[in-house]
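Sharing a structure below in structure tokens format, with a few things to ask.
Only a single protein chain was left out; the remaining protein chains are all shown in position.
What follows is subunit A.
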Amino acid sequence: MSGAATTDRAQAPATPPAGLRATARIRAAADGRGGTALPLLAGEGPLALRRTRSSSAAEAGVMLVGAMSAPLGGDHLTVEATAGPGAHLALASAAATLALPGRSGEPARYDVHLTLEDGASVRWLPEPLVSVRGSDLRVRTRVRMAPTARLVLREEQVLGRTGEAPGLLRSRLAVERAGTALLDQELACGPGAPGGWDGPAGLAGHRALGQLLVVEPAFAGSPPAAAVLGEFAVVTPLAGPAVLVTALAPDALRVRELLDAACRTYGR
């Protein structure tokens, strides 16, 4: 996949990109009084940001609104969020993100870059990503975190709206902790993905999948045990102070129920 990306870039300069480019930037910083301030909160284009009330006084809340109409093929959306030393940030989205086909036939890109400095925490709990028929989206989620930082990250992917065939969805989730890879995984599904993606070693007909990653320095001493949460849902400790919940289900609602239950167990 990175080979293809390099080729795309090499061919790009001849014509300007047809799609839209937008970056939302967020910086959270400890305010010195036990709370978290947002010295940078800058949305762009379809990525509008709104401050929200958070469940905890120490945490700043941000909602991504209006992502509904994007990304179309050719678009490149980026969310960049940094939680400075001791800052606590909760990020959510107001609605599901729909990957839609574009006119150019180019793939759309959606990048999320999270940086967590010493003692920071981020809860990134967006609504599902729906891969609509004919769309072609590449999602890259990259997290860089200090060894003392804490993370709760949820990803939900839905293949097609109700009764609809999916588009092509390729996603990579890479989490680096203290300069070492903690989790690196790629998923490709939909028409055009490598063979077997929907077969008995692929999704086996499931149309919704979800993951919940909890990175918690306190797990270093006593990591939670691996456990089977359902026929198609498990929690497993990573090779670091973290657990990953992985769930497959017929629909988005069932995935959310499984991840919500897991979040209550592992995410607090």
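The criterion applied here is as follows: a contact is a pair of C-beta atoms (placed from the backbone, for glycine too) under 8 Å apart; a residue touches a chain by one contact, two chains touch by 3 or more; residues count from 1.
In this section, contacts and distances are computed from a predicted model.
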{"item": "Listed names \"Tripartite tricarboxylate transporter permease\", \"Two-component system, chemotaxis family, response regulator CheY\", \"Hydrogenase maturation factor\" or \"Urease accessory protein UreF\", with the criterion being the UniProt name of the chain not displayed", "value": "\"Urease accessory protein UreF\""}
{"item": "Chain not shown: contacting residue from A:Ala18, A:Leu41, A:Leu238 or A:Ala261", "value": "A:Leu238"}
{"item": "Option from A:Leu49, A:Ala149 or A:Leu182 whose C-beta touches the chain left out", "value": "A:Leu182"}
{"item": "Residue ranges of subunit A at the interface with the undisplayed chain", "value": "1-3, 172, 174-175, 180-188, 194-197, 199-204, 206, 209, 211, 226-228, 231-234, 236-239, 244, 246-248"}
